[in-house]
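Complex shown without one protein chain; remaining protein chains in place.
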Amino acid sequence: MGAPLVGSRTASLEIPTRQRCEMVDITSRVREVIAASGVREGYVICYVPHTTAGLTIQENADPDVTRDLLYKLEQLVPHRDCNYRHDEGNSDAHIKASLMGSSQTVLIENGHMVLGRWQAIYFAEFDGPRQRDLHIRCVDTMGASQ
Amino acid sequence: MGAPLVGSRTASLEIPTRQRCEMVDITSRVREVIAASGVREGYVICYVPHTTAGLTIQENADPDVTRDLLYKLEQLVPHRDCNYRHDEGNSDAHIKASLMGSSQTVLIENGHMVLGRWQAIYFAEFDGPRQRDLHIRCVDTMGASQ
Partner (left out) sequence: MGAPLVGSRTASLEIPTRQRCEMVDITSRVREVIAASGVREGYVICYVPHTTAGLTIQENADPDVTRDLLYKLEQLVPHRDCNYRHDEGNSDAHIKASLMGSSQTVLIENGHMVLGRWQAIYFAEFDGPRQRDLHIRCVDTMGASQ
């Protein structure tokens, strides 16, 4: 306690996606941004500036976990539904994006994200393939005078 | 990097809603709070202090997008379900609120929110019409000495 927050940094990454619905593990790219920022203690905010994609934190040990997540989201919110009115044909992507959320916040200690053992950060693409953007801001809460 | 966070500000807005389920675009009202705060670089936290309403970020170009979101949420979580036990008859509103979430964080650069081209912030009413509250805190990460 008692130390000033000493800085922040925003980076913007390009995330290419290859399928209509896909979970892209962006953990290593977020780690690179944190390392470049020099933030040792604080947190990182990841933000998706799109309305048909989101972010979620999930297991990356078994790829079937994110496969099952995509399967169930598609079952609950099918691509085609005769009651959708939005005429671009991607209402499901908008809805899935809202269910996952546009941002994730992860704590940083000793320069590293405090992720659980099995956790990874996923860019959740629901209307790809596209070239997507991801904004990342690292907030430093360790005072320079400590 | 290296600049202290220099301030914060919390505002509380009244959000009138007009229907039981409704997505109210609050983007311009959040913008006004940010402008009044003077924050140039940082982020804004929007927070809903209710349990039958939430927040989501979605497209505002075509109103059918939020209409389809409300349609699908109602299909998945109907207002009436004989297996609900909460006797106020609004279990669906609580569940939808948890699916959308209570808060949203958006980055601020050069005094403006870093929203995507199609993004707007929506107050997600699920048990209106009511007079609702929305808390907004702007956090400044630009040092006074920069």
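Order of writing sets the chain letters: A and B. Residues in each chain are counted from 1.
Keep in mind that, in the parts below, a contact is a pair of C-beta atoms (placed from the backbone, for glycine too) under 8 Å apart; a residue touches a chain by one contact, two chains touch by 3 or more.
Note that this is a predicted model, so its numbers are computed, not measured.
Across the entire complex, the residue among A:Ile15, A:Leu69 or A:Ala93 in touch with the chain not shown is A:Leu69.
Interface note for the absent chain: among B:Pro16, B:Gly38 or B:Pro129, the touching residue is B:Gly38. Here the missing chain is touched by one residue of A:Val24, A:Ile57, A:Ile95 or A:Cys138, and it is A:Ile57. Checked against the full complex, the one of B:Val33, B:Leu69, B:Leu107 or B:Val139 touching the unshown chain is B:Val139. Although one chain is not displayed, subunit A still touches it through residues 1-5, 41-43, 56-59, 62, 64-65, 67-69, 71-73, 75-76, 99-101, 104-107, 109, 114-119, 141-143.
One chain is missing from the display, and on subunit B it is touched by residues 4-10, 37-39, 45, 47-51, 76-77, 81, 83-88, 91, 94-95, 97-99, 101-103, 105, 133, 135, 137, 139-140, 144.
Note that only the chains that are shown with their structure count from here on.
Centre-to-centre separation between subunit A and subunit B, using Cα means, comes to 19 Å.
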